[in-house]
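Can you read through this structure? Questions will come right after.
Every protein chain except one is present and positioned as in the full complex.
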Amino acid sequence: MIEYIPYVAVICMIFIGLYAAIFRRNLIKMVIGITIIESGVNLFLITLGYREGGVAPIYTSLPPGTTYPEQMVLPVPQALTLTSIVIGVAVLALMLSLVMHIYRKYGTLDVQKIRRLKE
Amino acid sequence: MDKRTIAAVLAFTIVAVFFFFSIFLLHPWGAPGNVQMDNHIIVNTQNETGTNNGVTSVVFDYRGFDTLGEATILFSAVAGVMMIFRRIKE
Partner (left out) sequence: MTEMTKIVKTIANILFPFTVIFGLYVIAHGHLTPGGGFQGGAIVASGCALLLVAYGSRWVFSRIKEKRLATFESIGAIGFITVALLGIVFSMVFFGNFLAGSHLLFGTVPETGSTLADLNTGGVLPLMNFAVGVKVIAGLFVIVVVMAYASSTKEWSQ
């Protein structure tokens, strides 16, 4: 029962991020909430590919006496998580650029004051 | 505003309970199912690809097309940021 802790951590991260993205009024706090959700999903992807008592799938100086396909961790989810992290960085850069643009035009970061399109 | 807050907290609790009870329906911890493709990749990395690193051979050789898509996303993010801040002059 104690070994399901990574999954519980994933649930906590997703719900903290969802709370920050829905119930807060500052734009920067919403952006931080979306980033926390993405970190939680990456952690879930890596945890799915774990084998009990395994080592990394690298052949340079293995610890002596490991049998290959039964004691190595799966390499494919790690490759997909790399792509997902880079996509998160790209989305974060574009979100922050738009937030800077909004702050120049309206002068405030409160979501409930940016309701009409000002001229 | 109080009715909305109570409804939101109730919805969050129901979804969290559903998430929590779906942990026990996954594969048991440390024994993933469907490992045929990964076993083939681990055993045949060194004589098909010629590297010692299993993760790099998956990223660049067995699934190189996904890396091409990721490079495109990086390029489009840089293009988008430079296009938003285009009119800054001194």
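Per-chain residue numbering starts at 1, and chain names A and B are given in the order in which the chains are listed.
Quick note on the criterion: contacts are C-beta pairs under 8 Å (C-beta built on N, C-alpha and C of every residue); 3 or more make two chains touch, one makes a residue touch a chain.
Keep in mind it's a predicted model, so treat the numbers as computed, not measured.
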Full-complex contact with the absent chain, from B:V15, B:V35 or B:V81: B:V81
For chain B, residues in touch with the removed chain: 46-53, 55-57, 59-61, 64-65, 67-68, 71, 74-75, 77-78, 81-82, 85, 87-90
Touching residues (missing chain, whole complex) on chain A: 56, 58-62, 64, 82, 86, 89, 93, 96-97, 100, 104
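Basically, only the chains that are shown with their structure count from here on.
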Chain centre separation in whole Å, for chain B relative to chain A (CA means): 8
Of chain B, residues touching chain A in the complex: 8, 12, 16, 19-20, 23-24, 26, 29-32, 35, 37-39, 41-43, 45-46, 52-55, 58-59, 63, 66-67, 69-70, 73-74, 76-77, 80-81, 84-85
Of all residues in chain A, those that touch chain B in their complex: 3-4, 7-8, 11, 14-15, 18-19, 22-23, 48-53, 57-60, 68-69, 72, 74-76, 78-80, 82-83, 86-87, 89-91, 93-94, 97-98, 101
